Structures are given as C-alpha cells and as structure tokens.
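What you see is the complex with one protein chain gone and the rest in place.
Labels A and B are assigned to the chains in the order they are written; within every chain, residues are numbered from 1.
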Amino acid sequence: MAGQKVTGHRLLLRHRDIPDIGQFDVYTGQGGFETFKKVVTSMPPDEIKQIVLDSGLRGRGGAGFPAGRKWMFVDNNNWPHYLVVNADESEPGTFKDREIMEKNPWQFFEGIMCTAFAIGANDIYIYLRGEFWQVAHQLDQQIQKLHEEKLLGENLFGTDYSLNIYTHLGAGAYICGEETALLNSMEGIMGQPRLRPPFPPAVGLYNKPTVVNNVETLANVALILEKGAQWYRSFGTEESAGTKVFSLSGKVNKPGNYELPFGATYRELIYEYGGGIVNGNKIKGIMSAGASSSVIVATDEALDTPMAYETVRNLGADLGSASIIVLDETVDMRWLVNKTIHFFKHESCGKCTPCREGNFWMQSLTERIWKGGASQNDVHLLQDVATNMQGKCLCALGEFSTMAVISSIERFSEDFKV
Amino acid sequence: MAEQVKEKMVTLTIDDVEVTVPEGTLVVDAAKMIGNDIPVFCYHPKMEPVGMCRMCLVDVGWPMTDRATGQPVLSEDGKPQIQFGRTLVTGCTQVVSEGMVVLGYSEKVQKARQDVLEFFLTSHPLDCPICDKGGECPLQNLTIDHGHGESRFVFTDKKAGDKHVPLGDLIFLDRERCIHCARCTRFQSEIVDDPVIGFFNRGRSLEITTWSEPGFDSYWSGNTTDICPVGALTTADFRFGARPWEMLASASLCTQCAVGCNLTLNTRREAKSGGQLVVKRVMPRQNEQVNETWICDKGRFAYHYASADDRLTSPMVRKEGKLVPVSWEEALDLAAEKIQAAGSQLVSVAGGRLSNEDFFNLQQLTQKVGGKAALYSEMMGGDLTAKVGMGPDSNLADLGGGDAILVVASDLEEEAPLYWLRVKQAAERGATLIVANPRHTKTDRYAEFKIRYAYGQEAASVMALLSAISPKQPNLSETVKQLARDGMVKAAATAFAEAKNAVVLFGSEGTDLAASTGLAKACANLLVATGHTGRANNGLIGVWDKGNAQGGWDMGLRPSSTLADDLKAAKVAYLVAVDPAGDDPALKQALQAAEFVIVQELHHAASMELADLVLPAQSFTEREGTTTNGERRVQRFYPAVPAVGATKADFAITGEIAGRLGLELEKTAAGMVFYSIVSKFADYADLDYQKLAEVSQQWPIIGRDDLYYGGTGYANLQGLGVQLETAAGRGEPVSLEIFELPAETPAEGLVAYPVTRLYDQGNTMRFAAVMFPRIDEPFVVVSGADAAKIGLNGSANIELNGFSADVEVKIDESLPQGVVLVPRSFGLPITTPAPVAVKK
Partner (left out) sequence: MNAFQQKYATEIEAILSKYPADRKRSAVMPLLYIAQREGGYVTKKEMSEIAEILDITPTEVASIIGFYTLYHEKPGGKYRIQVCNDLPCALRGADEFLEKLCENVGIQVGETTEDGLVTIEGVMCLAACDKAPMFQVQTGEGIAYHEDQTLESTMALIESWKQQEKED
C-alpha cells in the first residue's frame, strides 16, 4: 500500500520504526498531509465521521467512548464549533501522549486537522498540562511551520476552509483532564468540572459545540482516513479496535510505552516487553488504569487476560487510559493506598462535598493505617468512607479515588490486618 | 394586555404526591411547591443550579418505553413501569419530565443525606452555641434531621481554619464554618456582577478570599450573609449581637432610594437599653415586585442612624444663642406663632425620607398660611410619572425578550441599586437595554445600545430617539437632529418603538431641575409617541434622588429651583428631614439669612447650628406610615421599637402646629392621615391600610422552616403594597408635550456637573457608624486627559459657585474632557452645572 508506512502493529509510535518521522520532510516524504488535503478538498464531513465511526476508534482518554459518535453529536445548529485536544495527560502512570507529540508530531497534527474539518471547526486548541512547557514550545514552532507550508491558515488548498491551531498551557491540575474542567480552565476560570449534561458537543468551549478528544485518539485519525475503517479494524478485538499505547511503569525491568494491538495480554506486556519484574520478584498486583482503577490481583488468570475494554472489566477493573502500574511482592498495599489517596486529596478540585471531604478524611485514615496508630476499626471506617463517596460525586475523579481503596482492602486483606 | 404564553405543564410524582408544574422546573422546586422540602445547601432558587453540595440527592425513576414500539411499558396493575437510575441524582439539577417518579423518603436517599451530611461535618466546628447562625442554621437543622449521633472523624485531624476574617468592613468570614457551597461567590458574580470574593486554592484547602482593593467592598455584600447556609459569613454590625430566637420581626421599608425595598427589622429587648426594644438587624422582606429577596448594603446597614446615640429627644429653642430644651407646648406654640406671622413667607422644605402622611400634613399646613412647600429634590417629573408611569400589576421581572428598557442620565447602581439589578436581569432575560449616559457606568455591560451624549444633552438625546422614529416633531434643535442621525440611535429607537413593553428609567446624572424638567418631558413624550403608556410593564420610572420623592409629588409638593433665594427671603424656614446646610454651603449661607429657622430632625445635623427652634422627630423604626416608590407602588411600614425620648412623628408635629393655626389635620395615627390622603387625591382613592397589608403567595417560597432553601430573608406577611393607576391607565388623554429643550451650558473651560453616589455624606449615612469607613471624603471626578493636563495626583482644590474646597480626585477615563463630576450631599456647592476651577 502506498502512503504512510506502517510497520507491524505500530500505528502511533512510528518513530521507533522511522526515526526521523519527526522531521516535516520525512513525514511528508511518505505522503504526509496528503490525507488532510484529500479530506479538505474532496471529503464531505459526514463521510469522515462515518469512516471513523466504522473504524471502531474509541476515545483513549479513559472512557473509551466511540470517537465517531461523539463527533456526530456536534450540534450543527450552533456555530462556531471547536476542537479541543486533551493533552493534559495527568493520570499517574500515563506518559504516552507526550511521546506521540514529541516524537511523531506531524501525524498527530494531521489527525487533529482532519478531525477539525470533520466537525466543522476552524479553531483547534491543544490544551497541554503546564508541565509540558517544552512540548508546547515545540508544537508552537511546528504550528508556525504548518502555516508556512500553507497547511494552516485561510482558504486551504483554494477552498473556503480555514484552520488555525493554538496551544494553551494548563498549570498543574489533574482535574483538568476531565473534559469540562478542561474547558473551564481554557475559559480562564478554575478548572472545576461542569454539570453534564449538556455535554461538550452540544455546549462546550465558550458555550459552543466542542469536541474534546485525547491526543492518542486523534493521532489515529489520519491513518484511518487514509487506509480505511476495515484496515483499522484488522488490529485489536471486536469491541476494541486498533492498537493502544500501553504505558508500563512500576516494578518492571523495562518500563516504557509499548504500542500493542488491543487484546494483547498483561503477561505479554509485562514479561515479553517489560522484561519481567525487578530483581526477579513475584508480581503482586496490577493497576490497570493508573491510580483510577481497582487493583487487580496478579493471578495467572489475570495475567492471561487480554487487554481490551470488554475483557479487563471481567477482572473488576477498567482498561481506562491503559497505564499499567505493576506492583511486586515488596509493595505493601497500605503504602499504596496512602500514596494513591495522597494524590487524590491533592488533586480534588473541591467542588463537590463527597470528594472534597471524603479524600481529606480518607487521607487522615490511610496515613494512620500506613504509618501506625490505626485500629482494625479504622480500616473498616476507611472502607465505609470510600463506599459512602461512591455514587455521590459530581465527576468521575471522586469515584476514581475510591477504587484503589476499596479493591485493595477487599483483595489484599492480609495487608490490612492490624 | 401582554400576551400570555401558555406554558407546557408536566405532571410527576414526588413521594407519592402528584404535582403538575411548568416544563423545565427543577425537581427541588417542584417538591417545594407541594411542601416537600428536599434539603439543599448550594442550590438557591435565585441562582443557576450547580449540583455541588450533593445534599439534594434523590432517587429518580422514569417511565419505561418499549424501544421497538415506542409505547410505555406497563406493569401488571396497568400503571407505567418505572425505571430507576443506578445512582441517585441531584434534585437541584434534574429537570422534571412527564411521569417521573421522585423518591425523597426512601432508605437509599435518607442514607445518602446522612452520608453527605457526615462529610460536611468532618471539619465543621461544633460551635453552634456561640455561632450567630445558631437557631436559623440550615446545617444545624439538617443535622438534627439526618446527622449521625456521633462523629466518626478524629477530632485532632480536623482542618483548622481562620476565624473572624474581615473580608471587608461589613462582612466577616469564619473559614472553619464554611461548607464551600459557593452561594456567596455565585451571588456576587452571577446575580450582582461584582465578583470581589472568590475561592482560592482547591480541594479541602479551598477558601473564600478577596484579593480586590478594598476587599469585599460591594453594595450587595450583606445579602451573602442571608444566603450563607452556615455561620461562615456574618455582618460586622450583627455578629455576636443577638440570637435569632430572641428577636421579633417587624415589617418596614427602606427610604434610602426610590426603589422602596421591603425590610424586616429584627428587634429584641436589651438590658443595656433599659429593657427597651432595639433594632438588632435589618433583613430583606420578600417582595418579588420590588426587591425580590435582596437589599443593598445602604438599606441594610445605614439604619443605624435611627439608633445613633445623639438622637434629639426633646424640643429646643435658641435662647441667648444656645439651644435649650423646652416643653412640646412651648415649642409648638412658638412654631405656630412664627408660622402664622410668616404667612406667605413660610418656606417648608421636606426631605425624601418622609412618609406620605408627613408630606400631606406639611403641604396642608404650608398651603393654609399661603407659604411655599418645597420638596428637597433635584429632580422633576413626578407629575409625569403620575400620568404615564408604571401601571398596576407591573413587575420589572416580567420584562424579557421582546421588551425594551431605556436607562437615561443615570448611574443606576449608584442611584438605585435594586433597579439596576432588576434592569440587568431583564436584559439577561432578553430585554433590549438602551443606556444613554455621558460616561460609562456598570449598566453598560448589559446594554445592547450605548448612547453617549454630552453633559447637558440628556433631553436632546431622548428627543433624538423620538425623532428617529417620528421625524415630524416640532421644535427640534440642531443637537437633536444631529444625534438622531446616528445609526445606533436609530436602531435603538426602532427597538424601543417596536418593543412589546417598554420602560424608561430616568435619573439625575449631571442634571439640575431645569435639565430634569426637559429630560422627564422628553421621556414621557417618547413613551406616549411609541404607545408605551397606560399598561402594565410600560411607562416612566423616576429614579428619584430622594427616597419617597414620588410620594412628595403625589402629595402636592414640588422641588424649588430657587431654593437658596427662597430660604434667604424666608421669614420662617421650616426644615423637615433635610440638612441643607450640611449638603451645600450656598444653602447654608441662605439659611443664615432666613429670619427664623425651624429644624425638625433626628440628629444634630449641620442645619441645627442655624436653628431657632428644634423639633425632635421619630425615625421610621418608631412609627408607621406609607411611601410611594419610583414605580408608584404605595407600601406600608410599621413601628418596630418605641419612640426615642419625647419625639413625635413628623405628621403629628405638623398636625399639632396646624391645629394651633385653626387647621384640623389628623395627628393621632398615620392611618387616619391616610384617610385624608385617600379622600383628597384621586390616584389614592381606593386605598386603605388594609389593602396595603394584603399578601399573596410568592415564588420562590422562602422563610419557612427550611431556611436552607431561600436563606434567612423574611417572607412577606405584612403587605406587598398596591401600584397606583396612572392617568393614561384611567384612559385620560395624554398627549405629547411641546417644550423648550433646556439650554446647554456653554463649554468654556471646566464645567462641574452634579452626580449621585449611593454612599454619600447625607444625614443617614453620616449617623451610621458602621458605614463610616465606606464613605468617601469629598471628591471630584475628572477625565484622564484633564487630570494629566492640570497635573492632578490624587487631590485638588476646587473653586465652585464662589466656594473653595480641597477634594480628592478620581479619574474616569470614559469622562469627556472639560467635565468635572461633583457628588451631591458631600458638602460641595453643586445644585446646577457651573463653571469650576480645579487646581493642584
């Protein structure tokens, strides 16, 4: 097949196969931005949306919502539309978007540009976490280059379509990864989540229809439009099409990003790619979605479970953003729970009561449980507080904060014997 | 009549009770309508729901539909099968839908309330016994209903917070008590657009702070203490002052501006006051047609003037240069004697905080001897509002899409805060707001059309609007014609003419009586020409510079354009509730020339220095009466505390004097005077005190046991008042008035124009200690260019009308060059635009 060269199952981390793909000429030398040109000059937006829907591309931010469907929700009776790229990458254990933007930027750009055209947006905002200062600086220069190459600006390819891209730096707030908090942050107010509904495709940035998608999600789009929905579906599983960049961290020998088709098992990731557990230790648990998911007991059955939205659920956990933190036998789950709650307490935005007060309360308990001075009652109380938070929070963060607590106490009860 | 849009209704069941409510209603509000109080903290019926506090979680079920057929799925008993959600939903954000079932009393919901409440209480101090909110605290009440018996949170882990944090001069914050409901911050940003308090930090470290200068300095700040659902926000004057259950509540009215906000005076007996009832605080009393549930800080805090230490308690006569106490008999005899002798050389001057009854008796007395009764106001047009003012059943809250409002010559928030708020809200509901003013004001933010005219051209600018739609007006000056050519003026005029309902609010920015006359006439003409008269929600509103000015006009008093001369020539100057000497050195000079000065007042005001006879009057807290607001709503206020010393009500004093002159006026009870008013003035014909005391159910329902819903403001149980019919409404012919436009002041050098500031140095503000820090020193406002030209840096010396004064200088970049704004009631001689010299 002509066009973009894809090696094996690496669709996004293609810089590992083509080291200089980060250079504009190398990317265009392979037919880069041809898809964007084709899209702008000859493809109706509805067709683009349909292809992406058919490809089975799901949002990589964690919720796994079908991208094409989200785009179809955009209200065409209300203009202008915006595309906001979620590059807030803040889930502990997640570091994939940064690598994509740093190493394979043009594919990322082409993806977001095609997406903007599909949803009828003339402005794209890339919201990067403030810590990605250097990445933003790099993207700014590349946006400049795209303008010079006439791939951005007014009347692209002689059509009446105009497109601009702007970066916007956050400033240190995990909650801004939540799409409505991100929009508030962009609007210059505190990054606290909004009520949903209405969802951003109806009422988003500046109260206008807005698509918010993750970097990784959109980095797939140009390839899908070039090679087709069926091609994309040839990777992965029935319900989880394509590949996924798994961020592997924790007690493994070779932590890092590994792009694998959905359906690869935890065992493959951890032992084949990750080089096994440090010091030859025994694996104890797996956090499948950073700090936000239940902890999986690393049984053989769990290790052989395919990593896909539909299968990880069977382990009482979520695939989420697929940031896999590996825990070995040296990890005390009381320590882990304390560390996790320290994070959530620090990042709770404070808007809703259960999350604001609950995480503060849980932290006081986990500190005592880990550092000493707790009774068995405190463990029960911790479990009860976490349970009482569930189903009552305004956004998912509050809910997430209880996951590690409840699952750890239930699944690793021996660690919590006082 | 305004077209009634029929709202679509929705029927749902809440805890087995069926209720039918308009589409779009929130579950908490629907429940409230049937007396089912779903607990809330962050939700307030006047603000957009945010769903933050999670206290209102309820179980919500929807009727199931068969996806294939679209038909409802029925259970065995033939009723629709209900599908409940997996999780509870917040009743404050959930909109009702047909067939919805809401469970508030289910075990799951009760448990959720208990859980959320437990979260609130983890770090909340257990200081109810010393907390000002204790006894009227939603958190306390809900804890009794839903709280755990004991705390599971370790006390030593409690998050400590700052106590007694002064957010401003008037509001204190206790950070430990704050439950982060954001009602106060949302009120300040969403309702009054003055976001000077806000959250800082995040998570459990979130705290209310102000980083603005000078802190929480907002005309609206007191309202946040009413809606704070805990004891976090308290007012400087009430905190630690009394417990809610010790206090009585008396209905009252505010006379600080033309709005006539409904108040509740909370009183209690105090040992330190000799066992007497004293006013402990002023709270808003709900009147959705006037002030909703809000009042401004002047209304809330300036009342202290009534209980200031230096109240006059006994009549006094100047003997050998000194005022010495005398009996009422002696004082009244002397007054009668002097007034009788003065005859037509009696000049009575009446202040805007007087009641209709006071005005009536004063006017009758003055008329009896052939003297002149002047309303102490710098505005004209009270006769025109009687013709083409707001008719019965008007409510600014009814204005919205398709309607238009013109605000002209007014810095509305300064002149009448609640009018400003209600105009803003109408604009937010879609009403076309036209603001015509020579400089930028806060009202501009919501205006679709901002018309800038030069000072002195206010009437011309309104005539320009009129001529833009109906060009064949006679007597149009060049100024008008030129203004009318402006595209914006044309567009604004068209919007105004085509509006379903249209209202004009005219103020006193830069105007003297002559300018005000022209302005009022121009406004009336615009309304007549566009057919916006004689109907509800249409007409002219006077943003009077004095509280009950409309009542004064209705009782037959008129402002005098020659007040200084009148006083100079007076044999008797009878000053009632006014302090001309304090307000304006020119008037002080005039008073010095007057032969005999009677001052009927509450305090030792500046004019008393020139008084020959002093008659101590009662304040509004000590007596009853009625006032008439800018929308010509007659309202009633009631006594709350016993009279101070030997004081008498103003109408009674005047009545006693009149009696000595052979004129029998009612003097025993205000209600009796009101009968006289009713029989004399057709506009008031059908009224009596009973009618003024009538109430009807208002929405939102506030002030019940569930203080958490609407706050601690009071429900209105004592009268919503009655809006008077206008001449136009009675079908009397009203026609365009042909009048000369007032002459424009020639712009040679700097010209001073009078403006109104809410916090002035008038004799209510000056005697309310809590307001001291909020009152400016005498100042002038100049343009940036003039300030630079003269080299002004913060202060200046001005020469105005023959007087010299050192003043502070404020800069307003939107002010045209050559203009110097001089505030009224700051002791500066400004009643009319005049040349001014400003020096470094």
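Definition applied: a contact is a pair of C-beta atoms (placed from the backbone, for glycine too) under 8 Å apart; a residue touches a chain by one contact, two chains touch by 3 or more.
Owing to the predicted nature of the structure, the values given are computational and were not obtained by experimental measurement.
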Among A:M190, A:V212, A:A241 or A:C352, the residue in touch with the chain that has been omitted: A:M190
Option touching the unshown chain, where B:Y105, B:F200, B:W699 or B:F772 are the choices: B:F200
Contact with the hidden chain (one of A:G32, A:G59 or A:P255): A:P255
Positions on chain A where the hidden chain makes contact: 89-95, 97-98, 129-134, 137, 166, 168-174, 185-191, 206, 247-251, 255-257, 287, 290-291, 323, 325, 327, 331, 336, 339-340, 343, 346-347, 349
Residues in chain B touching the chain absent from view: 195-202, 209-213
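Note that in this section only the chains that are shown with their structure count from here on.
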Centre-to-centre distance between chain B and chain A (centres being mean Cα positions), rounded to whole Å: 52
For the chain B and chain A complex, residues of the former touching the latter: 49-55, 57, 86-88, 93, 112, 115-116, 118-120, 122-123, 152-154, 157, 159, 179-180, 199, 201-206
Touching residues on chain A, where the partner in the complex is chain B: 173, 175, 190, 195, 345-354, 356-361, 364, 381, 388-389, 391-394
